[in-house]
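The excerpt is restricted to a subset of chains, each kept in its original location.
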Amino acid sequence: MRLGVCYYPEHWPESMWEDDARRMKALGIEQVRIAEFAWSRIEPAPGEYDWGWLDRAIDVLGAAGLKVVMCTPTATPPKWLIDRHPDILPIGADGRPRAFGSRRHYDFSSPSYFEASQRICTAVAERYGRHPAVAYWQTDNEFGCHHTVLSYSPAAVARFREWLKARYRTIDALNDAWGTVFWSMEYRSFDEIDAPVATVTEAHPSHRLDYRRFASDEVARYNRMQVEIIRAHSPGRPVAHNFMQLFTEFDHYKVAADLDVASWDSYPLGALEEQWFAPDVKARWLRSGHPDFASFNHDVYRGMSKLPFWVMEQQPGPVNWAMWNPAPLPGMVRLWSWEAFAHGAGCVSYFRWRQAPFAQEQMHAGLNTPDNRLDVGGNEAAQVADEIRTVLASNGDANAAIRSKVALVYDYEAKWLFEIHPQGADFHYPRFAFEYYSALRALGLDVDVVPVDAPLDGYSLVVVPPLPVVPDDFAVRLARSGAQVVLGPRTGSKTRDVRIPTNLPPGALASVLPARIWRVESMRPNVTEGVRLADSQQASVADGLARHWRDFIDSDAAASLDVRARFADGHPAYVRSGAFHYFASLFDDALTVRLFERIAREAGVTTLQLSDSVRISRRGALTYAFNYGDDTHTLTDVADDAFVIGSRALAPQGVAVYRSR
Amino acid sequence: MRLGVCYYPEHWPESMWEDDARRMKALGIEQVRIAEFAWSRIEPAPGEYDWGWLDRAIDVLGAAGLKVVMCTPTATPPKWLIDRHPDILPIGADGRPRAFGSRRHYDFSSPSYFEASQRICTAVAERYGRHPAVAYWQTDNEFGCHHTVLSYSPAAVARFREWLKARYRTIDALNDAWGTVFWSMEYRSFDEIDAPVATVTEAHPSHRLDYRRFASDEVARYNRMQVEIIRAHSPGRPVAHNFMQLFTEFDHYKVAADLDVASWDSYPLGALEEQWFAPDVKARWLRSGHPDFASFNHDVYRGMSKLPFWVMEQQPGPVNWAMWNPAPLPGMVRLWSWEAFAHGAGCVSYFRWRQAPFAQEQMHAGLNTPDNRLDVGGNEAAQVADEIRTVLASNGDANAAIRSKVALVYDYEAKWLFEIHPQGADFHYPRFAFEYYSALRALGLDVDVVPVDAPLDGYSLVVVPPLPVVPDDFAVRLARSGAQVVLGPRTGSKTRDVRIPTNLPPGALASVLPARIWRVESMRPNVTEGVRLADSQQASVADGLARHWRDFIDSDAAASLDVRARFADGHPAYVRSGAFHYFASLFDDALTVRLFERIAREAGVTTLQLSDSVRISRRGALTYAFNYGDDTHTLTDVADDAFVIGSRALAPQGVAVYRSR
């Protein structure tokens, strides 16, 4: 558990650097990320490097006892490089280059940029790889931000063709796999295949999904190149990348596999505004963020990080980039920080040390205001630094690794597939995964978020949000785990080539859940369907509502299943076969929590009934409680002397840490 | 009355074909449409034809006693053809080619594609034109789908200039007709005229309407080329095209004039979701479709078909292409089928035999599921096949032609003109035509939908939704018919060159309706205006509401008119002159029904008062009743022994057929 900060010495007079470093250290900050946007200062003209300022900046930080997270500066190629190699610019879906003048104006498939990146990364890694103050590395910055994973350039298409060749070997195999016979879309050679863009109506879904997979692999390849250069020149220093909150445009598991630290950038208020939440939900959590949103991301990135994950950028106050940008309530910066540690974070690093008074992000708060006074977020960071010392001294095994009883299977291709092939316009995978996660958290459960190929042994409950493509061994691994398994609708509904399984959904899961899905329907937002539990206590009223989607389960197959709930028209809504529970729709929040509670009980997992604003996490021997609401919450079942931080009365925006019973 | 199905042997192993054909026949299917998307299998490489598989498929179908509807495969030119002739691709309004990778990626004006189409049509027609199993033909597939009527290619512009020359002869005549003096848009030669696209503000409305007319004529020319080739090689076989539901981007009358059969593709649930209906209406008819939507299309296409019209594609279950895709209620596939026959259909052909498990439409249901089990729709089709035998045996003259007492004038240019020149943003012609149609149907009336140049003799009531351009002889033909005539607002408001008539609206109709329209106003959606009938029974409350539009009728002219209703501010809302009734606005549904009922009575036409979910049609000596609602409807005034199908108690989603009194 430690604090960090993001710092841009190149934005400030050199005369301020020493004082900045001193004040960081005094505040309790231990690591400082630098230089991820500094290419034009490192190499102001082609081949002319200016290391002096950066040498001095690192020396100042090191002299103050701070550890540096050194970045490669590839997120912002300078103008002279673009002018020399215009093919670096990514090509949009409209066929036009995306221009210089902001950031991330590069195409992952551009050979010119790959070469230029190798050169600058090598230069930086050679110079600082063994510098004593440089303790960690970050590759690039926020891969994919601003919709930059996909490019439709000739370079991308050329590499896509190679990617397809490697995957399918023959063009006949591709035609067969995709089913190009439909609409005479058959290809005679890989060289006939273009990017799936600008077609008259929707392009072929298999073509589109492969293009997404290809583009994701390009990100992994580009990151791997950087990691290899860094490792060659900077042995022993962990390499991180800062992923984005709930970002899904590439497969993060594949990129994280090459890293030591998966870190992410946490902006709870900006996320609330920009994500799918309804306007009333956005107003409800306006200045605190949704109680489960940062948690979900913590659990996502913890799962893919070899070392403890970090929050590389923590929102310290209002940001600039959402449609509307409210100010966090007092105490929220502290709460968010502790929530990260409670979920296993090794470091929480604030973005940024001081608000920049110019350029695109000048309205983004820092720990200090532009006139260099400590801001509210800075004061709260100082409080957290103090509290870390208290917690570390509590013998609570505060830095313990986390392993939960509950696993939630989370997948990136699922997002792409449902986006490409929605069948219902609002079938938004991350939302549904989040809603399942949120229901588990409302029951006080700690959750591991895992990929579909993760080992599942040791879990008591495995929850699978809608997962269209399941691996061949998934049923076996689930069954062997001994866990109770909840499967969301549409699970097993597609093959990896985006086809309907020969035996219909749930396809490869039919061996454990013999429920032939013979029909589906998507429901518009103003339509719901009542759901009645088989053991309902209510004579005529529905126990809950189905929304968005319905799988129709064959009634013959259903005869061998335990039908635990039905839709108003009699079709099965929730069926069970042994330890496998299949939800044929997306239920409202209350019903989802109620069903998860029942299944958790069957799994032997103890649950709580938390209000929507209180959340509990456990790490090591300590329990962490957080109050996102407006009213004081009284913690019961905790001994008075168990508190390390806080007390029974958990104030609004309050944090308590106590020894678990 | 017979059933058909759409079938894609190229999607399935040849080993399945015989069983498919046998099961089709056993189900009661008589005709099978094939090959409309099979170009890449018929001609896998330039000039290399592979007829073998298609020969065998047709033989298998023929051997099973099925009749084949053979299609030209021009809706999906293969990749090799596009690569050889990139000018085949249509050019979008953004100036970019619309790419290969889905379907309909061709420009109707492309000389390359015209030539390639001639070649492939000739090849197919030569090979199968006299095949004994081939009984019918279909040209291409769904002309214009995915916004493909308009292209902005150099080829289209070149042909547009020729089209203009033929229409106006001299550039001075064009400048005069359009009024290009406005804003100095005058042309010195036809070669100066471009497509009306990408202009700084709206392009000239006369220019735009002529471009729409031109593009429509291009579709007719392209279809005519195919029909002529087919007729030359396949004498005696009727030629059809499958139009789309309420599709209006080209003049269907002109295309149908070259065909024997006008057929259309009926997807009641997809249409409900995609058309203009308000969200609550979409929820109300979610799984049945709107009670008047399929009917309206039946009556539209019946009117332009030389032989009895067909439903070439009938929705058999959920589809894949709407924003949300609900499942039809049990019974709806049967109801939709009978409704088509009740409106005069010769054939109802289901789309498709078996759901394809791959490519863009894999979520589109068929009569069979992808694992080859008969689906709900398949069972209902079998029931319809049985019932057809019963009805044909009833001596009810079931295949009789239909001729109604009521005609509704329906026009394509009206749609384009109001779209180009709306004056009120929501003045959506097909919606208003549909609302008039629906009001007539609520009165139990059978309706002929006719073009503006149709003979009108024999009708008792002629209803004209807003029709901006009326032919010179329209007033005379209407007057001679002896019918009561209802004219919607904006009727006669423009000349064919998109000008205001010299005498102001209703222009050429002033001879029969001397109502000078000196001003108009459009009303935003949250504004209505009360309407009071001249003989209102209510002292102060409005009898109904005017919406969207108001024509202001000159008070001097109005003095010679019978003012039957006024707006709240005193302006005439409904005036009558002899048999001519002019509505100065679009009234709410209830008021529209009430006025139509009164005028029908004046026309000597008997009406019923049907609930919004029950509909009645008459064909031959039989009456057909349909229940779209959730409650049983009791049919009165029918003798118990009159029922051929069903009974007095018309269940939800139920059908009854009985001998008319």
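Think of it as A and B in the order they're written, each chain with its own count starting at 1.
The criterion applied here is as follows: a residue touches a chain if its C-beta (ideal position, glycine included) is under 8 Å from a C-beta of that chain, and two chains touch if they have at least 3 such contacts.
Predicted, not measured: the structure shown is a model, and the values here were computed from it.
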Identical copies making up the whole complex, of which 2 are given, total 3
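Please note the rule applied: only the chains that are shown with their structure count from here on.
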Whole-Å distance, subunit A centre to subunit B centre, using C-alpha means? 48
Using the touch definition up top, name the residues of subunit A that touch subunit B in the complex. 94-95, 178-188, 192, 194, 196-207, 421, 423-425, 497-504, 516, 518-524, 526-527, 550, 552
In their shared complex, subunit A is touched by residues of subunit B numbered 8, 10-11, 37-41, 44-45, 73, 76-80, 83, 90, 94, 96-105, 145-146, 148, 273, 279-280, 282-283, 286, 317-318, 320, 323-327, 355-363, 365, 369-371, 373, 375-376
